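Can you read through this structure? Questions will come right after.
Here the complex is missing one protein chain, while the rest keep their positions.
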Amino acid sequence: MKTLEEIHQIREQKRKELDLRVNTAADTREKHILVCRGTGCTSSNSPDIIDNFRKILKEKNIQNVRVIRTGCFGLCAKGPIVIVRPEDTFYAMVTPDDCREIIEKHIEKGEIVERLLCKDLDNKMVKRLDELNFYKKQKRIALKNCGVIDPEQIDEYIAFDGYKALEQVLTSMTPEEVINEISESGLRGRGGAGFPTGKKWLFTSQAKSDKKYVVCNADEGDPGAFMDRSILEGDPHSVLEAMEIAGYSVGADKGYIYVRAEYPIAVQRLQVAIEQARDYGLLGKNIFGTNFSFDIEIRLGAGAFVCGEETALLESIEGRRGQPRLKPPYPANSGLWGKPTLINNVETFANITRIILNGAKWYASIGTEKSKGTKVFALGGNVNNIGLVEVPMGTTLREIVFDIGGGIPNGREFKAAQTGGPSGGCIPSEHLDIPIDYESLSSIGSMMGSGGLIVMDDSKCMVNISKFYLDFTVSESCGKCTPCRIGTKRMSELLEKICNGEADEDDLYKLEKLALNIKESSLCGLGQTAPNPVLSTLKYFRDEYMEHIKYKRCRAGQCKALANIEIDPEKCRGCGICQRNCPVNAITGDPGKPHKIDPYICIKCGTCVEKCPFLAIKK
Amino acid sequence: MSEKNCMDEKISNEMQKLLKKYSKDKSNLIQILNQVQEKYGYIPKQAQFEISNYLSIPMAEIYGVITFYSRFNLQPKGKYSISVCLGTACFVKGSQALLDRVKERLKIEEGQTTPDGKFSIDSTRCVGACGLAPVFTVNNKVYGKATVKDLDEVLDEYMKKND
Partner (left out) sequence: MLEENLVTLIIDNKVVKVKQGTTILQAAKQVNVDIPTLCFLKDINEVGDCRMCIVEVEGKKGFATSCIQKVEEGMVIHTHSPAVMEARRVILDLILSNHHRDCLTCSRNGNCELQALAMKFNIHQVQFEGDMTDHKIDDKSPAIVRDFNKCILCRRCVATCKNVQGIGAIDCMNRGFESSISTVGNHSLNDVNCTFCGQCIESCPTGALREKENIKDVWRKLKDPEVYTVVQTAPSVRVALGEEFGMPIGTNVVGKMVAALKSLGFDKVFDTNTGADLTIMEEANEFIERFTNNDCLPMITSCCPGWVRFAEKDYPDLLDHLSSCKSPHQMFGAIVKSYYAKKYNIDPKKICTVSIMPCIAKKYECQREEMEVDGIRDVDYVITTRELSRMIKQANIEFTKLEDDAFDAPMGEATGAGAIFGTTGGVMEAALRTAADTMEGKDLPKFEYEAVRGGKGRKETTVEIAGKQIKAVVVSGLSNARKVLDEIREGKADYQFVEIMACPGGCIMGGGQPIKSSKIRSEVDVRKLRANALYTIDEKSIIRKAHESPVMKQMYEEFLQKPGSEIAHKYLHTKYTPKKLYDI
């Protein structure tokens, strides 16, 4: 247990110690080697990098250098990432074998290891993180601490104003004042639908009950989205603190974090964070000596996308199949075990402490008229800078894809961007200049969603992509209501027919009819939005559907039944890369001369198309 | 006592220890199943019995929960569990071809285990390594930026292992 006084001391002392993390001119003789231990970099051996650094430092008996594990820096495509502070040198794609060189050159001699620096797309060598184009248009609010602090050290969180907002709320604000502040900030739910957060808090606070709950929805199920995971991995205390503030505001004393069991690192960091917060008395009874008590429990999900739907999530916390409940009643009135329950998503919570500390006005000054603040996106697919980005609302899609994302690799063309995952839609190039906010995205048939943003180049078939999403919904539908259970299956079958070149125009009519019906008559959000990928591609890429149906042709060559992979002899230089990469040895040809594919051996896997440096292979 | 009974008894004893950590609140079901899944790699029938007894939840309901959540298995997985990521980022980068290939090579479908118990195949939704897309994993070891050829090589390596 720590007193308020002690917390203040920790903050002051630690903040000085850690100044080098955020200040390149920090007055210190220490150096910190920051290594990303987010899931992405961990998958490519960052734990070994940390071990190696430590081993070498010990071996050389170097005292004033610390190796720090951090959350995600954002630029996952260049992982594993190592940053040396205070000078903020940014090393990309580091391997455990590079550690010695970094220590011997950089740490011992003060020379930058140039070969490990990152090249920006304009081929400029970049020494510092913030020099990268990738970071220039970003604004980090929810991700503020990610990549700055060690998420498993509560002191580091406290150093950067951690638990200050909670202190302020508990000691100087009434619940009404807090809710007002949140309302005025204009913050809206970051989980997808964009319901005003302040309103949700207000409704829950107004519900009369002896018991209320706060739930954090960390069941990030959108395939290809990892915003929430990164926040939990990089800054777990910010979510705990926000849940406590929410608990105080709505009158709850118990919180649950529902997180996917498939996120082992996030779960472990949360567990550590909860323990540490309890140790310090920042969770538990009479926090800061006030009447307010609050505790948090983790509940693991077990692999069901539908549990991201708030009522299904409640069912799952209660230990049952994650089948949604009909709304109304809304969870604010009848949630967990029938009690009023506030449910917010991770990213929403991650904004709360910043709003309290900096004020609603500050927050409302960022973004557009109806969508305030920033939004975190997991940028992926056919884009150069795959990673995690946080931009002010209103940033255009073009800025995200081309300025931040660095455009499309391999000289291909942008075809579409998909937001909102299986609930969203595909945005064609004609809408690249649309400002990203809730209303604009829905007006063009997509949605904000939780923040997955997948870029697709011209080698992607839009019918195939729709089918991918539909198949996802089919396998993730809970099966409770008829339209979603059977309807999505029928849609997927119709899409399969189209992709196989077996469909006629009547099938397209049926597909559209079903899509509209499912949207209108499904029970929960999953079903109601499941047809969006199909409806949006039908709207913008109808000609591609028609080509499949009328001419039995897939222009992207992705539909295997319609594909015929050929090498253009004009463009082929005979380099042999395709031949070496073909898993079934279907490609023959002499070096320097055009190669050929044997269609009888070819399994149409597309590897050669991806690998050809001269774009000579077409499907 | 038959081998099966021995096994059942062993699981019963272990389960009783495991269950002691939880209250009899029915909402603990999924937490318990998660732990059992982690411990055994699947949810043995005997474990279902014990849970049903402990939480007073009918077996059918427990079975309904197990079959609802994709993380839970009713059969043990293969010695080498291969997962291909079918998250959107990986799909867009061609992970479907990886999945097709591994199915073709091992002659089993998703969710199945080879008859010798050596391999099993799953598709997963986003393992979180989107920067490395497309990825597949073998027993949680991540293989990133994978081509069909890479997959073939990895498979060959595991197939050679005779343990």
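As written, the chain order gives the labels A and B, with residue 1 at the start of each chain.
What we mean here is this: a contact is a pair of C-beta atoms (placed from the backbone, for glycine too) under 8 Å apart; a residue touches a chain by one contact, two chains touch by 3 or more.
Keep in mind it's a predicted model, so treat the numbers as computed, not measured.
The residue from B:5, B:67 or B:139 that touches the chain not shown here is B:67.
Residue-wise, the contact with the chain that is not shown comes from A:489, picked out of A:398, A:489, A:573 or A:596.
Only one residue in the set A:338, A:411, A:479 or A:569 touches the chain that does not appear here, and it is A:479. Of A:62, A:125, A:326 or A:615, it is A:326 that touches the chain left out of the display.
Although one chain is not displayed, chain A still touches it through residues 304, 306, 321, 323, 326, 328, 474-483, 485-490, 493, 510, 513-514, 517, 520-523, 528.
Looking at chain B, the residues touching the absent chain are 45, 48-49, 57-64, 67-68.
Here, only the chains that are shown with their structure count from here on.
Against chain A, the residues of chain B that register as touching in their complex are 25-31, 33-34, 37, 61, 64-65, 68-72, 86-94, 96-97, 100-101, 104, 124-133, 135, 142, 144, 147-149, 151-152. Residues 38-40, 43-44, 75-79, 221-226, 229, 261-263, 299-305, 316-322, 378, 380-382, 386-387, 418, 421, 452, 454-456, 460, 465, 468, 472, 478, 580-583, 603, 605-607, 610-611 of chain A are the ones touching chain B in the complex.
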